[in-house]
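All protein chains but one are shown at their positions in the complex.
Up next is chain A:
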Amino acid sequence: MTPLERYESLVDDVEAFRAACDRPLPSVVRVNTIKATVERVREALDEEGIAHEPADWHPGVLRLPEDSPGRNWPHAHGWIHGQEEVSNLPAQILDPQPGDRVWDACAAPGSKTTQLAALMDDSGLLVGNDNNLGRLSALRHNAERLGVTNLVVTNQDARNFSLKPLGEGSDDPATVDAFDAALVDAPCSCEGTIRKNPDAFDTWSLDHVHSVAGVQKGILRRAIQATCPGGTVVYSTCTFAPEENEAVLNHVLQEEACRLVDFDAPLDGIPGVTEWEGEEYDPSVEKALRIYPHHNDTGGFFCAKLEVGE
């Protein structure tokens, strides 16, 4: 049994699901509004004869049907960034505002981090953290190319992230004691990226699913603790396993002061599942969104929005 067959009981249209998983993904870029407008990027692509069409749900997400995203002037200027269409979703759902203090717990290589910076108009405080120093250099490279100036890069284990380097507990007026919002785009088994990485299943095992779910629970709990009451935490993965998705939400609902909230999803998907292999989850996990590759012709994805309580 392949990992995908494992989820066929959860999928609404198994034939369409299988067919989509076998197709390669189109090349997609996000317009970086820190440096350019959508209109100017489209004009520049036209000047170079590069075909482009906007995603129907987002004018700043452009499909390049005949080109790779990296060898053109808009890329050299940092006006565009190659980013899979569905991976544009979590930052949109988090919806940070200019001036906010935002934590991206698993930031490298920085597609979603730089998107958060753009949504904040490059103002306020954005902390991009990753536990892997090598991947942090990719994050810094991408952030600088895209002209981000509001990013603090940290190298910690997100499960016990410390605000001490940001001055926590001191009386300095610039001290950061908590965040207004956090994004947990968690390390996962990446089943939803099979269209991009055909070898994604080579290293798949149920043990790995359970092991990474434990890490995800730790990171999401810390994100909720580090966010102000009333603040927002968005949890996302690019995988289908309920152990890494709804079960993680179910765990933090029991352990931390938070609740799942509804959100308007600009992409099609289906609700989170409330039971899996004999386990039952909190009914509110239905508020999460499961996106399968055939829903929008993208990769697979999972996204949930939480509000932090007192």
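What to note about this one:
By our rule, contacts are C-beta pairs under 8 Å (C-beta built on N, C-alpha and C of every residue); 3 or more make two chains touch, one makes a residue touch a chain; residues count from 1.
By definition in this document, contacts and distances are computed from a predicted model.
For the omitted chain of this complex, the UniProt record lists the protein as "RsmF rRNA methyltransferase-like protein", which is one of "RsmF rRNA methyltransferase-like protein", "Aspartyl/glutamyl-tRNA(Asn/Gln) amidotransferase subunit C", "Homoserine dehydrogenase" or "2-oxoglutarate synthase subunit KorA".
Which of A:2, A:175 or A:211 touches the hidden chain is settled by the complete complex: it is A:175. Here the missing chain is touched by one residue of A:9, A:97, A:149 or A:205, and it is A:149.
Check A:65, A:165 or A:283 against the missing chain and you find that the one touching it is A:165. Note that of A:6, A:77, A:159 or A:210, the residue touching the chain absent from this view is A:77. Residue A:124 is the one among A:124, A:214 or A:266 that touches the chain missing from this view. Where chain A meets the omitted chain, the residues involved are 34-35, 40-41, 43-44, 47-49, 67, 70-73, 75-78, 122-125, 128, 133, 136, 140-141, 143-145, 147-155, 165-167, 170, 172, 174-176.
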